[in-house]
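Of the protein chains in this complex, all but one are displayed in their positions.
Every chain is named by a letter (A and B) in the order it is written, and numbering of its residues begins at 1.
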Amino acid sequence: MKIHLKVWRQAGPTAHGQFVNYTAENVSPHMSFLEMLDVVNEGLIRKGQEAIAFDSDCREGICGTCGFMVSGIPHGPEPHTTVCQLHMRKFKDGDALTLEPWRSKGFPVLRDLIVDRSAFDRIIQAGGYTSVNTGGAQDANAILIGRDTAEAAMDSAACIGCGACVAACKNASAALFTSAKITHLSLLPQGQVERGTRVLNMVERMDMEGFGSCSNEGECEAVCPKGISLRNIATMNREYWKAILSS
Amino acid sequence: MTLDSKVPSGPLAEKWDSHKFASKLVNPANRRKHTVIIVGTGLAGASAASSLGELGYNVLSFCIQDSPRRAHSIAAQGGINAAKNYQNDGDSIYRLFYDTIKGGDYRAREANVYRLAQVSVNIIDQCVAQGVPFAREYGGQLDNRSFGGAQVSRTFYARGQTGQQLLLGAYQSMQRQVARGQVKQFPNREMLDLVLINGQARGIIVRNLVTGQLERYVADAVCLATGGYGTAYYLSTNAVGSNVTASWRAHKRGALFANPCFTQIHPTCIPVSGEDQSKLTLMSESLRNDGRVWVPKNTGDKRRAADIPESERDYYLERKYPSFGNLVPRDVASRNAKQVCDEGRGVGETGLAVYLDFKDAIQRLGHDVVAARYGNLFEMYEKITGEDPYTVPMRMYPAIHYAMGGLWVDYNLMSNVPGLHVLGEANFSDHGANRLGASALMQGLADGYFVIPYTLAHYIAGTKVEKVTTDHDAFKEAENSVQDRINKVLAVKGTKTPRELHRQLGRLLWDDVGMARNEAGLKKALATIPKLREEFWQNVAVPGDANNLNKNLEYAGRVADYLEFAELLALDALTRTESCGGHFREESQTPEGEAQRDDAHFSHVSAWEFQGVGKTPTLHKEPLVFEEVHPSQRSYK
Partner (left out) sequence: MRALRMLSSSVGTKVILAFTGLSLFGFLLVHLYGNLLAFLGPATYNEHAHALISNPLIIPAEIGLLALFLIHVFKATANYLNNRGARPDGYRMKKWAGGASRKSVGSSTMIWTGLATLLFVAVHLKTFKYGAVYTSVGAGGTEERDLYRLFVEVFQQPVWVISYVVSMILVGLHLRHGISSSMQSLGIMPDTRTALVLRTGLVLAVVIAGLFAILPVVVFFGLVR
């Protein structure tokens, strides 16, 4: 297969960016999207040109390192799939694809398709944990948690923090990411003590980072590689006003 | 040099307690005067950072990813072992200890393994307190599965994402310490050298992977938790950023490298599909609980699986190992897969795969039960291969998965370099020659949460360190040498990409230092690696400069280190003329083709001392003393 690529190239955070056209030749349908880019990069490197910068690590859809826009959709057209797990058999010979980085005030572009997502770490720092020190925890089975509750918590905890939700949202809102952690911990007995302060502080941090608010459109859920549900955002909203009322 | 393992005396079960009591403590008010560098934020690094931060030390934490949460540990699927005996099926600390020693083919240190089994129970408590959503039973108690051939159910899991949930737990605890100012985190940093002052590990040189600048950090002690070196083989189940660089540079500064030839090959991975493949995807071992492994009886049988009648199928694991069947340990399953493929009975386009068939399971349990158990794995398989495992058997082939070898450490997890501690997969300590499934997560967290807080305090309290800043000459020297190496790589301006060279190295290692090794192959590898290394330095292509985000430059540096490390890997494999665990020497096998240990000559840890690139390293041996269990020939018949 032959794939035509229009790729955003930007040398650094403050540099001016622009699209550059490339063609990926001899693409095998077994390749992953990133492997296709690897091959394009090999060609560039051999010509003494700098490779297209994109990030990845696990290449199996769990670390959340990879991610960019493939023709206007974060991680590309395949639902529930990170771009590292997207395979070229989903495309046709001759397809023309546009690759852009996530764009948001909270995620400044570092280079080409790589953005700075440290804002997510800071949102977690604001309260995305239970305050227990190592040692001294009671026996694990002393805390009973119903299977359904555990499963629901796991649904929320499955977030990989890739940022596709922010990328897809017209408001560049981080509500899905933030609410997934809030929901995970608010469902479990271990998370009750800090429940109120957690939601207030995490939302405050999310706003400080420059992310927008949620318009309840659910583009985030649609592009989320882990299918994190909009329900999490409803939970966050409810937790939020409850926390205000009880504070 | 004599290797002092510092294993405390006394009965096995009391060693750790008495050691903790005998260890020196650092007064709470004094802890903030001490800085600790922790490189790596996987399970080992993140748990260490959070625990040490909680205790009041100043922790500096580094990782190459853009967030600590993305460390390779996140990819672990299956689960984590602990001797909780919640299932009342006869598990105990002793049994976990015993299984681990035996599984490791009697090449691990008894005292370390016993301690690991002891603290395993605390790990689960700790993680649950953090809110890790482990699977539960309807009554609300924790669920367990049996895993990796264990005969008790002691594996705790969170769907197929156990590593992710455990890592997020540790990461969140660490972020809490970041918020409190106890931990400073430095993501996007690659450690490129270790700084020694008066023989003590006192700092590191890192490259800021975004700006390209070299940075110096000083501390009272350094902990490496930088993971394993599986990506030496190019194709492996490890994250593509995994590397040996941090360990290797520490090795070049004097830290001994132990048992590098002990690499684990995982039997159930999705086979290679093409030249440009960049990694192999693991399919959880749990699939072997219900899937049946087979190949055609006749060589060269190219019919579709469905067209091959029962009578012409060879369920070779069930045939050869009637009591363990498809659940034999990883090394045994892997070797057998290679064997049948070598015989020309492999399946798929490349002939390098065996079937893992769920037809019987679907018949016996029904589609829904199978879907509930393995649905997400089946989906992943279909995503990658485009084949539906409900109707067509999965194709599987072994792949490099884990490094049992690593930097040598004593019972305190300290290397032979004072102050340099090594945690998690980066050290060599607990898994011997073969790691049991679900034990790496356990070890990483044991090291970070429950061992290093005590042993590091002991080191700090008992050691005088000179007051220095990063202006010290040793920092200058280290930074200059790193800078030189980077300049050298950039100056080559050749035509071969780091990936091509890496792929070449990987193929070489896979063929000659892979699942089955022999003298001729190892010697060939030892002769070829230096040539490849030379080619790298003559002809590697790294466009761009060092003062920028340059992925290709990072990668080239890692490949360069692998090209040095690979020689040690092959040499260790050549020197160890016995077969044990993941290390299979064709010259040393039982008449049935099983691994044949040679306890008389090889019941030791091989710890190598660096003598210079291309120079033969010096071998130091730490004898393994078995006071509790008696090494016997492993049998899974």
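Please note the rule applied: a contact is a pair of C-beta atoms (placed from the backbone, for glycine too) under 8 Å apart; a residue touches a chain by one contact, two chains touch by 3 or more.
What you see is a predicted model; the values in this text were computed from it and never measured.
A.B. asks: Quick one: jot down which shown chains the absent chain touches.
C.D. replies: Result for the missing chain's touching partners among shown chains: A.
A.B. asks: I'm checking contacts with the chain that's been left out. Which of A:27, A:86, A:113 or A:168 qualifies?
C.D. replies: Answering carefully, the residue with contact to the hidden chain is A:168.
A.B. asks: Out of A:9, A:103, A:147 or A:195, which touches the unshown chain?
C.D. replies: Of these options, the touching residue for the absent chain is A:103.
A.B. asks: Among A:22, A:120, A:177 or A:211, which one is in touch with the chain left out?
C.D. replies: Here the residue in touch with the unshown chain is A:211.
A.B. asks: Against the chain that's been left off, what residues of chain A make contact? List them.
C.D. replies: Chain A touches the missing chain through residues 8, 19, 69, 71-74, 79, 98, 100, 103-106, 168, 170-173, 175, 200, 203-204, 206-207, 210-219, 221-223, 227, 230-231, 233-241, 244, 247.
Keep this in mind: only the chains that are shown with their structure count from here on.
A.B. asks: How many angstrom lie between the CA centroids of chain A and chain B, rounded to a whole number?
C.D. replies: Taking the average C-alpha coordinate of chain A and of chain B, the gap between them is 27 Å.
A.B. asks: Considering the complex alone, what residue numbers of chain B touch chain A?
C.D. replies: Residues 47, 50-51, 54, 65-72, 74-75, 84, 86, 122, 124-131, 133-142, 158-159, 161, 163-165, 168, 171-173, 175-176, 178-179, 185, 187, 210, 239-241, 273-274, 276-279, 281-282, 380, 383-384, 386, 449-450, 453, 493, 495, 497, 499-500, 541-544, 548-552.
A.B. asks: Please name which positions on chain A make contact with chain B in the complex.
C.D. replies: 11-12, 28-32, 34-35, 38-39, 41-42, 44-46, 48-51, 53-65, 81, 85, 87, 89, 110-111, 114, 116-118, 120-121, 124-126, 128-135, 137-141, 143-147, 149-150, 153-154, 157-158, 160-161, 184-185, 188, 190-191
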